[in-house]
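The structure appears right after this line, and notes come after that.
Only one protein chain is missing; all other protein chains are in place.
First chain written, first letter: the chains are A and B, and each begins at residue 1.
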Amino acid sequence: MTTVSAKRREPAPTPLEDISRQLGAELVNARPGQTVSRLAGLAEAEPGELSFLSNPSYQHLLTTTKAEAVIVAPGVNATGLTLLRVENPDLAFAKAAALILPPPPHPLPGIDPRAVVDPSARLGQDVSVGAGAVIEAGAVIADHCRIYPQAYVGVESEVGEGSVLYPRATLYHQVKLGKRCIIHAGAVIGADGFGYAWTGSEYFKIPQAGVVVLEDDVEIGANTCIDRARFGETRIGRGSKLDNLIQIAHNVRLGAFCAFAAQVGVAGSARIGNGVQIGGQTAVVGHITLGDRLTIVGQSGVTKSIPGAEAGVPEKDRVWIGTPAQPMREQLKEWQNLKGLARLRKKVREMAERLTGGEGNQT
Amino acid sequence: MTTVSAKRREPAPTPLEDISRQLGAELVNARPGQTVSRLAGLAEAEPGELSFLSNPSYQHLLTTTKAEAVIVAPGVNATGLTLLRVENPDLAFAKAAALILPPPPHPLPGIDPRAVVDPSARLGQDVSVGAGAVIEAGAVIADHCRIYPQAYVGVESEVGEGSVLYPRATLYHQVKLGKRCIIHAGAVIGADGFGYAWTGSEYFKIPQAGVVVLEDDVEIGANTCIDRARFGETRIGRGSKLDNLIQIAHNVRLGAFCAFAAQVGVAGSARIGNGVQIGGQTAVVGHITLGDRLTIVGQSGVTKSIPGAEAGVPEKDRVWIGTPAQPMREQLKEWQNLKGLARLRKKVREMAERLTGGEGNQT
Partner (left out) sequence: MTTVSAKRREPAPTPLEDISRQLGAELVNARPGQTVSRLAGLAEAEPGELSFLSNPSYQHLLTTTKAEAVIVAPGVNATGLTLLRVENPDLAFAKAAALILPPPPHPLPGIDPRAVVDPSARLGQDVSVGAGAVIEAGAVIADHCRIYPQAYVGVESEVGEGSVLYPRATLYHQVKLGKRCIIHAGAVIGADGFGYAWTGSEYFKIPQAGVVVLEDDVEIGANTCIDRARFGETRIGRGSKLDNLIQIAHNVRLGAFCAFAAQVGVAGSARIGNGVQIGGQTAVVGHITLGDRLTIVGQSGVTKSIPGAEAGVPEKDRVWIGTPAQPMREQLKEWQNLKGLARLRKKVREMAERLTGGEGNQT
């Protein structure tokens, strides 16, 4: 019996010269043949591990770290320490990780005999489909996709080139994924939108006949739900990233390069621009429009449309917070006023006493 | 090998006369043999598409829409446009969608050979059980049910006539579903309630020996969780609809025709009346009672029992909001007061200056 299960590779020592060249870094104080095989934070790093310094307030750790080498910004020095100087240490460290660390143990190419693939489904080259995965009629799996065991691809759904569906990722029918999408375990794409018409005595279910489209390079977190449109489409723009346990209702449209933290909820037909960042547990009501490059702080409740960069709103005014959400500066002032309330009451009481000779003490 | 996978039908042109007759509509300006085959909003609709006008503030769109025909309320006119006049355009449009659009591609009747059905389970007529679905010992699947691939029906659970379990819908043991229930992908019905007794040194797990009952016509959204009772039952009343990612804790009881939006959480033993509507991300604490036909706005936190229509509370006083939740009118007043705080402080400072000659400026 064929097994498509992949073994996990151990990380292998990687020469710093190779890493430096690929990052376009300036390599300082390196010994010939010096290698790293793991990554760690500055405080925890051991010999053989690569670390990085991004936030200057941690610069003092350079004198005590045991890291084999550290990725730093231009101009940073540290006597005796092997450094890789780059413009963007955060990004360079992420890229170094991708070079050094083994990738996730995706299933090997091939169709497991215990997978269930409808004869009318079309599969590309170099595709893996794990045991117990189900690919329904008319579905299309493009080249280089990794479909883990137990994933589900509904009738006439399409998975773009190089995409990964983790175990139990579920696409209902006629869902369309772009290239290089990653769908984590338990995510549900294309369930019915939540819509009913009241007949006077019960709810009549409104057919949800639209689709869901995920553009290229979208990543969807574990157990996140994206509902299909009532008609038309629910769409997640190119390169957008959604964390776990997020709710995207029917007919919502997200622009490119949005990033939403876990447990965010977006109600039906909301339109969200490009580059919008939303903190965890925030809710966005339906039928509103959020502009480009807004930042909504976590646990906020956005109740009305907000213009963004596309309307010329400067960055400092594009941060919103609270329920109902308001510009950060207004919310901070409000909190300050609240904190000052006790003092204000005391003041008023004192004034009332001066005015009336003491009758104000019930305020 | 049998496949139970269903192909999706294309929408077919449907005569407006047929639709009109089934809706009981007044058909105006129709050409003989005129048909529609899709649905769309007024602004997006194309020839061949049916649309609707519900909110009078969009009436101006009737002059520009390209829709083939529009469902409208009695008395609405639009020169040259084909109209279907009905009492409730929202409901009629939903019904028209159900007439025109193909249903979801449910698995065809039959038991897929790769399904796992315990010999002691009882299956009715015209049942489909998809590949990889598991039906445990003593379970009962009534007539006309559609059990998608990878769904799970636990020991002695019962699924009522005409119900649909989407992929990975999961019923633990002894869960009972009424007729025509719809359980979306990833929903978990009957997991243990969250209960422990502290021994002084660790948590002792309190057995959760009760059940979950869903009455007829209940729909449960993707990845929603409904816990089994400690003892007795957790119950969702007839015709109630729960959106995605909702938490219903052990021993909660919902009345008939409730509708909860995504990410709502209801804590243990709460009792909720009939016709209660709750907005997304709202929390309801345990052991309280919510009356009939209340509306709780999204992201609220309900911390105490609230009487409803059953106690004669009029509709205008049945809307609650905020954390802790309070009647809408009180919350609005509170927000207004907050917004006026800065002005109030300024006023007090000015008064203090008059009183004292300037010493008040620290307020």
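Everything that follows uses one rule, which is that contacts are C-beta pairs under 8 Å (C-beta built on N, C-alpha and C of every residue); 3 or more make two chains touch, one makes a residue touch a chain.
Bear in mind that the values here come from a model prediction, so they are computed numbers and not experimental data.
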Hidden-chain contact residue, picked from the options A:Gly48, A:Pro109, A:Pro167 or A:Pro307: A:Pro167
Residue in contact with the excluded chain [from A:Gln34, A:Asn244, A:Thr289 or A:Thr303]: A:Asn244
Candidate in contact with the missing chain, chosen from B:Glu68, B:Asp112, B:Glu136 or B:Asp243: B:Glu136
Chain B, residues in touch with the chain not shown (by the definition above): 116, 118-120, 132, 134, 136-138, 150, 152, 154-156, 168, 170, 172-174, 186, 188, 191-192, 194-199, 202-207, 209, 223, 225, 227, 231-232, 245, 247, 249, 263, 265, 267, 281, 283, 285, 301, 323, 333-334, 337-338, 340-341, 343-344, 347-348, 351, 354-355
Where the unshown chain meets chain A, residue by residue: 3, 5-8, 38-41, 44, 88, 90-91, 93-95, 97-98, 101-105, 112, 114, 130-132, 149-150, 166-168, 182, 184-186, 217, 219, 221-223, 239, 241, 243-245, 257, 259, 261-263, 280-281, 298-299, 338-339, 341-342, 344-345, 348, 351-352, 355, 360, 363
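As a working rule, only the chains that are shown with their structure count from here on.
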Mean-CA-position distance for chain B and chain A (Å): 26
